[in-house]
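Here the complex is missing a single protein chain, while all its other protein chains stay put.
Coming up: chain A.
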Amino acid sequence: MMGYMLGDLPSFDPHNFSQLRPSDPSNPSKVVPTTYRPTHSRTSPPPDQVITTEAKNILIRNFYQRAEEKLRPKRAATEHPTPEHGCKQPRASTTWS
């Protein structure tokens, strides 16, 4: 017996697959799959999100990042105790002498 091809696979929208008819019309099986809904929207992406590939490769990005950090006007350490970026790697020295 063929049965319903997709079996009991769940879906997030109960209207999906509602038009689907099983292969054997003489034995109609339940076509409404189990539906799951998210209980929160913390992990949903922003509606206007567009995912693109960064054109610059990672090495160039690193160069630009470090240049920006160095050329940023220095502030007194007491005023801003927290680091400007979240990065925690120690800065190696680049003096030439």
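Everything that follows uses one rule, which is that a residue touches a chain if its C-beta (ideal position, glycine included) is under 8 Å from a C-beta of that chain, and two chains touch if they have at least 3 such contacts; residues count from 1.
Methods note: contacts and distances are computed from a predicted model.
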Absent chain [UniProt protein name; select from "Pescadillo homolog", "Light-mediated development protein DET1", "Phospholipid-transporting ATPase" or "NADH-ubiquinone oxidoreductase chain 2"]: "Light-mediated development protein DET1"
Positions on chain A where the hidden chain makes contact: 55-60, 62-64, 66-67, 70-71, 74, 91-94, 96
